[in-house]
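In this view, the complex is presented without one of its protein chains, the others remaining in place.
Coming up: chain A.
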């Protein structure tokens, strides 16, 4: 080995504990910060439990019944599924403003194929899923190959898909009764079963199962790790040999596909299929659930379980305020507070290494 440089000789007397971690100085706050850093779904879970407790105490048994709690789950199923799709996109440091209208156009296509054209219902569902996936693929291609910012791409496709939806459907609603007679399979996720006073729909089960599958995929497969890596530092991911373009395209396509699946669930919940649902702010609700769930808008951080908790928090708060007879605007106000709080906590947790 070559000789040590003259100025480095002083090093031999220096402390050798260079890389040891300074443990004794850690306060309880630091330890909490570290815990939250390694368990990103903890914050929304704590907030969820707290909000259930607060409303449980103020409203009493009426709120704290399995009937009410499962009713909340039924109400959030659609937003929860859309939130799962949104989570995938936001993990890559993108955003998808078009998933709400992708869901609506997929529902309209499923309904038209099954009811108006008289195709077998299963085929109609497949066509609807394919349409949603195709919209997502378009987003993905524009983001990955044209290198346009996801916000702009999906702002554009939001309008394009919404207009296509109205032109294609002539804004005609497909009635609940017609769906029931000709394509009962479309109402599959509206079916419910009771366990005591708890009422669960297949839509709720689908949401929970979907989130669990995505959780597995994101944490225990190479593709999932690549989604995080691309969102974290795209340049580093590319140099590490990840095909970032393929990852982005697959994420947007999958988001479109999940949005189309949400369409099927929404037919079950709403009964009828209305193209004018396209003006509902499903996008913002899904983004809200994702952000409150602790998914960082800067990409690469957060757990999809958090999104599920985030959607539940919104559901619990709105149900609780309803039962208290509060002005519905209070729910909107509180949602705003939760969003800002969630992002503030995210920023704080990110500083863990500094």
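We take it that contacts are C-beta pairs under 8 Å (C-beta built on N, C-alpha and C of every residue); 3 or more make two chains touch, one makes a residue touch a chain; residues count from 1.
Here, contacts and distances are computed from a predicted model.
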Task: Undepicted complex member, UniProt protein name, chosen from "2-amino-4-ketopentanoate thiolase", "CoA-transferase subunit beta", "NAD(P)H-quinone oxidoreductase subunit 2" or "Sugar ABC transporter ATP-binding protein" - done: "Sugar ABC transporter ATP-binding protein"
- [ ] Specify the residue from the set A:146, A:195 or A:222 that touches the hidden chain.
- [x] A:222
TODO: Spell out the interface residues on chain A facing the chain that's missing from view.
DONE: 1-5, 7-8, 11, 14, 18-21, 37-38, 216-217, 220-223, 225-226, 228-229, 232-233, 235-237, 239-243, 300-301, 352-353
